[in-house]
Each structure stands twice: as C-alpha cells, then as structure tokens.
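What you see is the complex with one protein chain gone and the rest in place.
By letter and in written order, the chains are A, B and C; residue numbering begins at 1 in each of them.
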Amino acid sequence: MSAPRVFSGQEVSQHNNRQSCWIIVHGKVYDVTDFLDEHPGGSKIILKYAGKDATKEYEPIHPPDAITTNLPLEKHLGSVDLKTVEKVEVVITSEERARQERVAARPPLSEVLNLHDFEAVARQVMPEKAWAYYSSAADDEITIRENHAAYHRIWFRPRIMRNVTTVDWSTTILGHRSSMPLYITATALGKLGHPDGELNLTRAAAKHGVIQMIPTLASCSFDEIVDAAQPGQVQFFQLYVNKDREITKRIVQHAEKRGIKGLFITVDAPQLGRREKDMRMKFEADDPSEVKKAGSDGVDRSQGAARAISSFIDPGLNWDDLKWFKSITKMPLILKGVQCWEDALEAYDAGLAGVVLSNHGGRQLDFARSGIEILVEVVRELGERRGLKFPNEKFQLFVDGGVRRATDVLKAVALGATAVGVGRPFLYAFSSYGFEGVDKALQILHDEFEMNLRLLGAPTIKDVVPEMVDASNLGIHVVSVPSDRLYESNYESMQPARLRVIKTKL
Amino acid sequence: MSAPRVFSGQEVSQHNNRQSCWIIVHGKVYDVTDFLDEHPGGSKIILKYAGKDATKEYEPIHPPDAITTNLPLEKHLGSVDLKTVEKVEVVITSEERARQERVAARPPLSEVLNLHDFEAVARQVMPEKAWAYYSSAADDEITIRENHAAYHRIWFRPRIMRNVTTVDWSTTILGHRSSMPLYITATALGKLGHPDGELNLTRAAAKHGVIQMIPTLASCSFDEIVDAAQPGQVQFFQLYVNKDREITKRIVQHAEKRGIKGLFITVDAPQLGRREKDMRMKFEADDPSEVKKAGSDGVDRSQGAARAISSFIDPGLNWDDLKWFKSITKMPLILKGVQCWEDALEAYDAGLAGVVLSNHGGRQLDFARSGIEILVEVVRELGERRGLKFPNEKFQLFVDGGVRRATDVLKAVALGATAVGVGRPFLYAFSSYGFEGVDKALQILHDEFEMNLRLLGAPTIKDVVPEMVDASNLGIHVVSVPSDRLYESNYESMQPARLRVIKTKL
Amino acid sequence: MSAPRVFSGQEVSQHNNRQSCWIIVHGKVYDVTDFLDEHPGGSKIILKYAGKDATKEYEPIHPPDAITTNLPLEKHLGSVDLKTVEKVEVVITSEERARQERVAARPPLSEVLNLHDFEAVARQVMPEKAWAYYSSAADDEITIRENHAAYHRIWFRPRIMRNVTTVDWSTTILGHRSSMPLYITATALGKLGHPDGELNLTRAAAKHGVIQMIPTLASCSFDEIVDAAQPGQVQFFQLYVNKDREITKRIVQHAEKRGIKGLFITVDAPQLGRREKDMRMKFEADDPSEVKKAGSDGVDRSQGAARAISSFIDPGLNWDDLKWFKSITKMPLILKGVQCWEDALEAYDAGLAGVVLSNHGGRQLDFARSGIEILVEVVRELGERRGLKFPNEKFQLFVDGGVRRATDVLKAVALGATAVGVGRPFLYAFSSYGFEGVDKALQILHDEFEMNLRLLGAPTIKDVVPEMVDASNLGIHVVSVPSDRLYESNYESMQPARLRVIKTKL
Partner (left out) sequence: MSAPRVFSGQEVSQHNNRQSCWIIVHGKVYDVTDFLDEHPGGSKIILKYAGKDATKEYEPIHPPDAITTNLPLEKHLGSVDLKTVEKVEVVITSEERARQERVAARPPLSEVLNLHDFEAVARQVMPEKAWAYYSSAADDEITIRENHAAYHRIWFRPRIMRNVTTVDWSTTILGHRSSMPLYITATALGKLGHPDGELNLTRAAAKHGVIQMIPTLASCSFDEIVDAAQPGQVQFFQLYVNKDREITKRIVQHAEKRGIKGLFITVDAPQLGRREKDMRMKFEADDPSEVKKAGSDGVDRSQGAARAISSFIDPGLNWDDLKWFKSITKMPLILKGVQCWEDALEAYDAGLAGVVLSNHGGRQLDFARSGIEILVEVVRELGERRGLKFPNEKFQLFVDGGVRRATDVLKAVALGATAVGVGRPFLYAFSSYGFEGVDKALQILHDEFEMNLRLLGAPTIKDVVPEMVDASNLGIHVVSVPSDRLYESNYESMQPARLRVIKTKL
C-alpha cells in the first residue's frame, strides 16, 4: 500500500458535480460519485458539499466511521492540506437565527425543577431535525407514550413511622456500585444535540457515580468515550450485531479490552422501526422539487436518520449465536429488548446475566407493551418456573422507557427490577445545557430519591418491596367508547361564580 | 320490438319542465316526468337537466344500470344523436374552484407515509358530497370509530432472536394466493371519488397480487371490472340479494361464468342504516327554499345517497335461502356481516366456506361490536363446540373495518382470521391520487408487513400465533364518569420551565 | 259566601307598592302584600307587576292553581273588568330580540335528523331561564350525563338472516297498546317552553299512539290535558304526594274518574335537588344590587324555579302509605324513582303493578346510578328471589333518563324493561317547534325503531332478547388517572401529510 496522497483544496474543489463528486471529511478526501444514489440521506445534501469540506454537516449525524465503513477502500483518495481548503460559508437562515435567540433565552438551570423541564427547553432550542430524531417513535407513537403512561397505573402503598433520618438509594448493578438504581442507557447520535455528544454523559456519570451504557451508534467514537472516563468509572456497551460477525467480534473484544463491564446485545431491532415524524421532517426540510423527483424514480430515500445508519444490523441474529458470543468474550451478556416472559426464561436458561425488558423507547414495534408491564409477568413466571426471586443477583432484570421521576424508578425496583435505564431525559438535558444539564438532571433524581425513600418509609433500596405498590391495574389497556359528539355539544357546562363586571371610568 | 328511435338534441331539449321532463344518459333518452317525485335525490337535481344530457351528473352517483332498472321500459324512449346535443355549460362555483386548487396542491406521493395520510388528503380534495358519502356511518358514528379503537386494545407480545432475514407475509384466501393477508373489500360508488372508480382498485390489485371484492353497487359495471383484470387475477363478488330472486340468480350465475372465485353475500343490510352526515350534506348543498317545501309535503327525500341506491335489497333473506344459493352456483359462499358466534356457528353447520365478521364499516347498526372483538368469541365457541382451529382452511374467518396499519391486520391474523378486508383507505387513496394512490397504499402495507413480521419475530404468517397478542382488554367498553367541570376549571395546570422573555430592540 | 266583587283596572292600579300590592292573574284580583317576602321567586318580580295584570309573567312558570293554593282565601279579592285594565307594555330587551331572530332562523323540521337536533335548536331559541330550568340537574350534574353515558357501555349482538320484511315495534304497557316501547314521561312547567305547554304532548301522543304521563306540576291544568285527549287515548298520571293527604286523595280520585290508567307515585323527591345551573341563572338575570340585599338579610330566595313550586311535597311518605293508596283508588300503582333491587322487591311484595327505575333525570341525588344499570340488578335479583322473568306482565319495569335514540330503548327492552320513559327530548321538541316538533320527534323514533329491529334481526319487540346485548361493562365507572400535564405538553403530536402552500399571484 503506497503512502496516501495529499491533495490541495483547489484540486478537490474541481470535483464539484454529479459526474465527479469529491468531499472532505475530517481532512480526508473521498470520491462519493458512485455513492450519490445510495446515500440514505439523498444525493442533494452531498452535492451541496461537492468539492468542499463537509465535516460540519457530516459529524453530528454519522457515527465517526460511517464513511470509512460504507465506502470501498479505493474511494478513500487520501488527505488534504486543510490550509488550502476554502471555508464553507455557512448561511444562517432566519429559522436558525430564531433558534439561536431561543438558546440565549434558556431559563437558568436553577429554574429547571424536574426532568420534564429539560424536554420543554430542548423542544425549543434544538434544531428541528435533531428534535425529530430524538423525540420520534414508531408508527402512531402509541408505545412511546404507553411507556410513560404505564407507570401511572401503579400506585404506592407507603409505610409510616420508620426511622428515615438517613436514607440510602445506592445499589449494585452486575456487581458494580451505582449511586442510584438507574443507568444512562444507550441512545444514538449524541452530537445532534450537543457538540460534545456522548461525552457529556460520561462526565456526568463520573461525577454522580452512575453507569453509562455506550451505544454502537454513538457520534463520538467508542475510544473517545472510554478515554473520557475517570479511573474506575464503570461503563457498559450496547451492541448492534453486524451481519459480518468478524466486525462484531473485533468490536466486542476491543470493548472487553478497554474494560467494559457488561455487553448489552440489542435484540429488538432486526430492522429499525418506522419513525414517521423523523421521516416527515426530511420532506419538510428539503426542496420540494427534488423530493418529488425522488419520489417518482422508485428509490426510497425517505426513511429519516434512523434507517440511514442501521443497514448493517443483522436480522438473522438468533439464539444459536449466544454460544459464539460466549466463546469470544467473558463480559456478562445481557439481552436488551426482551418483551415477554418466554424469552426472558430462554435467556435465563441460556445462562445469561440478565435481560432488559424494553421496547426500544417505543421506536420499534408500535403496540409493544411497556417494560414495566412485562416485568410483572417475567417476575411471576420465572418465579413459578425456576423458583427465582427478584431483584436477583445472578439474573438481573432491567427495564427502560418512559421514566421521568424517581417514583417511576422506585416502582420498577419494588416490582423486581435491579435498575432502570434512562435515555431521552439525559439527551434533552445535554441538548439544552450540555454537561451541566446532565449534572443537574442527576442532581434532581438524587433529590427525588432521597425524598421518596423517606416518604415511602424505606431507609434503603432493599426496603422497597412489592407490597409497597399496587400494580393490579397495570395490564388494563382501555380505549373509551367513542364520544357522542352531538350529546356533548348540546351539554352546557356548569359555570362557577364569577366576578362582577367592573365598570371602567371614562 | 321495433328498432329504437333516434332523437335529435333539439327535440329532447323541448321536454325541459315538470310537465314533460326528458333527460339523456349515456346517449339514451328517458322520460322521467312521472319519476320526478319518486327520485330519492329529489326532483330539483333532475329538473336542472331537463331536456339535457345528464350523464356527467348521473354517472358517479348511480350504478350503471340504475336508470334502466328503475324506469319502466316504455319510458326508455330511444337514443339521441349526440352531435346534435348542446353541451351543458358547467358553471364552476367558487367552492369548486377552491377545491381544484387544493387538488393541485396535493403533497407528492412520496410524502404519503401511511394510510392515514390518504384520508387527510382526500378530506381536502374530494367534493363535499363524495366525502360525506364515503366517510359517513350510522347514527352517532360510534361503531365506525370503535372499529378502529378496538385494535388499540390489543397489544403485542413479540419474540426475539429469531432469524428474520427473509420474511414472507403472503397467504392463501379461499385457496387463492394473496401477497398479503388482506383483500380489497367491496365499497359502493367508486366514481364519486375518481372517474375510473373501481378500476383503480382492479389495476392495483393486479400489480400487487391481492384480491379485489367487486361490489354490487359499483359505479363501473361488473363486466368492466372483470374485463380490467389481468389473466389469472382473482376477484370475489359482493352480493346484495334482490327481492326478485331471478335477478339475483342471473347476477350470480353471470359472476360465476366470468370466473369470480367467491360469493360474499351481505347479510347485515336488510335495510341501509341512517348515515346522518350524508343526509345532512344533502340539505346543506340544496336550495333552502326547496328543502323547506319538500319538508312540508310529507315526502321524505332526506336519506342521502346511501338509501337512494338500495331499495331493491331483500329484508326477507334468511337461512332457508342458502339451499337455493347452493343450487344455483358452485362458487364458495361466504356470509358478510356476521356479528356473533351463534350465527357463525350456523353458517359453519350450513356448510358455507366462511364468514366475514363485520358491521359494514359502522354504516349499519350503531353500537354493533367490531369484527375483531367478534372474532375472539367465534374462535373460542367454534373451537369448543366443533373442535375447530383457526385460521382454518375449510371454514375461513375474515374481519373488516377500522384497519389502518399492517399491525392491525397482524393482530387479526394472530387471533385466527385468514385475512382482513380493507375498504375506505383504498377509496381515499384513489380519490386523492387515482391508481397511483392505491399502488402506493399497497406498497406502504408491504413495507409495514415486512418490518412488523421482523419485529414480531415471525418469519411467515403461520408464525403469527395467538400467544403474540394480549387481547384480554378487547371486550372492555368504558365511558368515563362525566367530568367534574367546576373542579377542573379550578385546577391550575402545572407549567414547564419557560424561556425568558427577550426584550426586542426598538 | 257573598258574590265576588268586580274591580276596575284603575282601582287595582292604585295598589302598586310594597305597602299595598295587588295583582291581576287570569282576570282575578289578589292582594299579595303579605306574601311578598315569602315568594320563592323574590319580591322584585311581583312588585314589577304591582297594580297590574301579571298573567303573562305568571302563566308559564306556575302550575295553574299555584296562586289559589298558596294565598289565603281572604286575599282572593274578586275579579276585574279586563276592558278597564291597561295593557302592560312589554319592553323587549336586545337579548330577547336576538332570541326572536334565532327563533325565526330555526332550521326547517326536515333538517332535524335526530332527537339531539331538537336540543341543539332549543338551546338557541328558548329563553335563558326556561333552558336553565329544563336542562339543569343536581349538584355537579354527573348523574344526568351518566344516564346517557350508561347506554354507551351496552353493545349489540345482532342476528342475521331472519326475515325482517315486516317488523313490529308496538307493545303493551300496563295492558294498554303502545305503538312503541316508550311513553312520554312527566316533566314540569311545559309553558316555559311553549304557550301550549303539555297539550303539545297530548296531541302528538294521540297521533302516534303513545301514552302520555301527566305531571302534577304541569303548566296546563290536569283537566285541560285530559280534555285534549282523543277518545280512547290512554294517559297516566304522575303524583307528588301532598303533606295534606286529603288534597292527594281528591287529586287521585279525580284522576281515576277522568279515566287515568296508571298512577305513578314519585318516590325520589322527598325534597327537590339542588339545580345550581337554574339557581345561578336567577342571579344572572336579576339586578345585582337587589340580590346583594337579599343575600344579606338571611332569607334564601336562591333556589331557582324548581324548589319554588315544590314545597308541598311530603318527605314523610313511606311504605305504610301504600295501603292507604290502595284504599282510595283502583288504578294500577307504580313507584317512580326506585333505585336499587331491594326497593323493587319491596314494591313487588307490596303488590304494586311495577316500578320506574329512575333518578329523576339526574335532578335529585347526584351520583345516583342510571336506571338502565339498576335494571340489570333488579332483573337478576327478582329472578333469583321470586322467580320472575322480565319483561313481565304482572310486575312491569320501566326506566327513564338519558334516552336519545331508539337503540337506547331497545337496549332497555332487551334487558327486561317493558318500556322506557322519554322526557327532555320532547320538551326540547315542542320548545323549538310546538306540536310539529313532538310529531317529528316521534316520527324519527318510528323510523329508528323500524330500521333497528331490521338490523337486530328482531321482527317484533318480543324478539329483542337479553342475548342481543352485551351489558357486561355497564357497572364499570372509571375516572382516569389525572393527566400528566407536563409530559403531555412536551409530547409533539404527529402531523398528517399537508397540502403544499400555493403561492398566490401578485
């Protein structure tokens, strides 16, 4: 292999059209001419940067190695002398200017009282596409909302007259200390929300003594995230299994070498779900004439950011693969995305370390049930069939999705979960305020845990027991009889007493 | 019978009043003077075309043979030399012009992401009367909405770690291959939505390998629709049984001769339901003074398009008729509109090929239950009483009503249905975009089936089993306790953190 | 007793103040000076007519004999020569003028499609006070709405393939033929809505062959209503039992003599309920300064029209009184307002002819259950304890409240009711259109019964059996968990495909 060539910016700039299209990313030059029609994000956005430096556009929406992985080696042309590259002039639209004004007007962090507030701020200050990617979910977005709603069908039975002068909500997860019974779960493309991406989470996790799960589809590279950890800081890794098992093997063994303490294999995404809010955003942001053309040539480029980054995932993954995983790593193996007791039992019988009862934040199969609802059946059936008690050290149950309050977490703990994964709230926190946002989010949870343990009458996490919740309504999914619109339009609502009208002086 | 006379346009044009009223339809001349007061659509609309060519007005809202069937033979006066007929000058109202502008502004098909979108577009671009006819349902329209809502009470229990690299959602319906577990069910008056009417469905069905059920009340003639089919394309026929059994016999035997593969006898419409949205539309569109007069003369012409076309249906149809049907045709017989297990059992014992559990899209008896809810009791009772398992080759169960997503279809399949009928979504698809709309709608369903089978962990339709759904809430019909309006008006809602107000520069 | 004096209008007109206040009603002169402070409607409205003819104001809101009953005989001064009485000049307010314009703009009756429509029209064309009196109910008006909502928890199980060429929805009530399984139930103060008051109902009942129940608190006198009946027309009588049993005896025996066929004794109103919408209306309509004064003198005149007319009702009525009733009349006795099976059983054991399961249209005890819900427990318990089957000739069950559709009635019939009482819809019908309104309302019900019997597969009322309904949800009264306002304000709703924005030409 010969030494890579070094181009001048001027040379690159001549390949600025559909016939010959080069782009610069991170100082490297790539020939993407043949790739234009395959780009999941459409050719238009690439052509905008034809002959130019596309790094700023590329970075937040691609994992770092996306281009090197997807482009054949012979299209990796070499590097460029960045001093000779003309700066791409960024035109700020009026929408973007308005957004930046909203960013400047963020409420001070002291006014953020709960996790909802981060979402309220993020919705206003994030770029529209980023908001659409983070907030969207599958189909009619029923499951994403059910994830939260399910917690509202569980009520507390608190105990009184217990000495709660000191309360302790720390626990252990896969044998590792955690200051709270939760972890920061894996979510993709952190740089969409903040230039530091997933590193915001790493730093806040360190400060608060909680565990971060590093995603396969991070915007920061895996090593960056591991490097950012403090000595002794525990990290897990979320794995999408590649069709090419050699790639997967390399990734897994690298993770183990870097000290990752648990491998969470995603099993609910043989294909990524339809996230139509994300898909629709694409059309709205693009030039209609282009979209129209695209729509009529039979090529589907409408799938939004999610699918664009996930075509490597193996839909053939199955139970037989577990033996292989055990052969390549000693890390504890956990399946992420288990959705019924039958599969939890199979995971247990296969000797895994645990399962995450999850529907992928409502982003995969719509009308999948919430993790918290599945938890109840898993605890019951594995209790009856294998005599297990939960929380259980040997086979740990996790749930994620829909959590906004420490009370949600404590409901899951009472029902048998070891810990709960929290994702979007932290994304919204750093999208709004960077590291300080995540720091504050964890502080809020800290305060809520302290208060709620006291109010539950539970000095420690072990004292949070099944008898403290009434989950008997959890499985009830009602849809009201459609309303009688004519009757209701005729009904005249009662009115309260009203102030007298004050006559204003002329 | 003498050769029919040929009139000149001028001659016809002199019979332009209540005393002598002739109209031209499809080049034939009819004397409708005595029919004026019997016309279900009122006399006014006929008188508008007295002495003129009424074909354009007539066509979309009548089955092709409506006039020949309803008018005594002696009023069929002969044909007209169309060259001599003055064109009816069509005055375009401002509402119609606004509608045509909306048609021109339809979003490109590539932006249509799901079946809901067709309805959203159709509502804007269809003529008001056509929208009212398609979208309306019985009484307070409770059942039409329940049909959709019922699917939302069924939740998935997906399986993981199954090899879903290739998935196959094709099936067989009455022994015929279908690329998906659904068929295009019969709906009336297709030309209200698009000039090609039901032919849009025939063509798209051919392209996608699905089965179309031809309606008795099509706007296109039965033979037109059959002629439009590709070689080998399977079609079913939906039958309204005429009081005159000879007519029915002729229709049925003609259908069989033309290759129809299944006869779906509608049994839920001894009389057509009150569709008040459709009825109200009539008044709104008409001249108030006329309506007032009509209202006071005791003649009820207020029944909308639905009843206008259905007076021939026999309310005396009963179980004894089945023997006769078997004597006149060898086509498989299916009852369409069965609504409880008792009648499904009776149909099975009578040796029929299956039943459609349906409430006629909510257009007949309000507070009839959804087909999907009935399916559960039918499967249970026919299992207990006759030892049947479903899906069943010999006695097939179908449901229709309320389907908008492939997930809805898969829920029905999991619960024992062979296939699901889809109606309105395709009407809205061609009303918005013609053939391309239906083509796109089927493509969307194709994509959804592929994704959902993967996410369910079901490589084929046979793998979609009862354990994959939780239907335990299906029979729960709640109406909330009426709200305490005074309490609620006093409750002050919580507010999220807000952006600081930015002082604008002067 | 001397011959009554005849006054001149001028003489009366001098008693026009608080010190001496005479008024004329129906040509009679009354001295109401001492009554001013006792008038439930306040003194102000009387003083407005001091010395004048108050008939027009008096008539619609008082039963005909209210003044003669409440005023001591010595205050009945004599009659007046009406020719000498100055006409009271009626000042029409701008609100009243606007209302009269709305009356003129009523939609033609042919556009009224269902019973809801009468209410929609009535709400716009009735005087505010009259609307408040008719539409109001007890406390927070939960029960009035529950009465309607309860029917929405009952769903049909229709049968197919039954010969429904002719259908017959007539029945017998207490042995008397009724063209439908319903009767016009008793409601007070009909003249508030229309000058002919209850006579509108009598005439329409005659035309349609249904039974009218005459109320104790009618605006027309009992004899007027009976006189207006056609030969052979059946009428029932609703009785409020007077503390003075002699008055009650006189009323009952008079009713029997006039041919009344059933005596419905109201048992749910020992005291009339709080109808706060009605009470509030009073304040809104009155002069604030007056009200303030009234409010501070400790006298409560705020009870609205309802209580003003009902102080004679006996709260001491009890089971022992039934023997006495049997001793004074041979009419069948029915208790109106039974609300649990225990009391229905007691009525049966006491040998009565039936009970009306009713909560007085939601106007008495709020959170009383709906009649239709009580029906189910009564049928079950009287079946178990006394072996009764329903509908039952010897002991008939009626329900009332919340009915708007023939389907509601048929649900009650399927569950065991002999017939259903309908009240407010007929009030709204004649308040909007007089006799023609009630006529049309009954015609609508006629059409609905015909259609629904066909669609149910029930040729006659006897074929409407318990298996035709699913009432298993009837007893479920849910109130949703209060909504999570912060979560919901953060959730961004999905949007359908949108029309492209059309650039308008300049």
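Convention: a residue touches a chain if its C-beta (ideal position, glycine included) is under 8 Å from a C-beta of that chain, and two chains touch if they have at least 3 such contacts.
Owing to the predicted nature of the structure, the values given are computational and were not obtained by experimental measurement.
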Contact with the hidden chain, among A:A98, A:L113 or A:I247, goes to A:L113
Which residue, B:R404, B:K440, B:R454 or B:H477, contacts the hidden chain when the whole complex is considered?
B:R404
The one of C:L47, C:V88, C:A120 or C:I328 in touch with the missing chain is C:A120
By the contact definition given up top, give the residues of chain A that touch the hidden chain.
108-111, 113-114, 140-142, 145-146, 149-150, 152-165, 405, 407, 411, 447-448, 450-452, 454-456, 467, 470, 472-473, 476-480, 485-486, 489-490, 496-502
Counting contacts across the full complex, list the positions on chain B that touch the omitted chain.
114, 116-117, 119-120, 123, 131, 135, 140-141, 145, 148, 152-153, 276-277, 280, 288, 404, 478, 481, 484, 486-487, 489-492, 494-495, 497, 500
Touching the absent chain: which residues on chain C qualify?
101-102, 104-107, 111-113, 116-117, 119-121, 124, 139-140, 142, 267-268, 270-271, 273-274, 276, 279-280, 283, 288, 291-292, 294-296, 302, 314-319, 321, 335, 337-340, 342-343, 346, 364-369, 475-482, 484-487, 493-494, 496
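Keep this in mind: only the chains that are shown with their structure count from here on.
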Give a one-word verdict, same or different, on whether chain B and chain C use largely identical residue numbers at their interface, taking over half shared as same.
different
Using C-alpha centres only, name the chain that sits farthest from chain C.
A
Averaged-CA centre spacing for the pair chain C and chain A, given as whole angstrom:
59
When you check chain A against every other chain, which residues touch at least two of them?
116-117, 119-120, 140, 276, 280, 288, 478, 481, 484, 486-487, 494
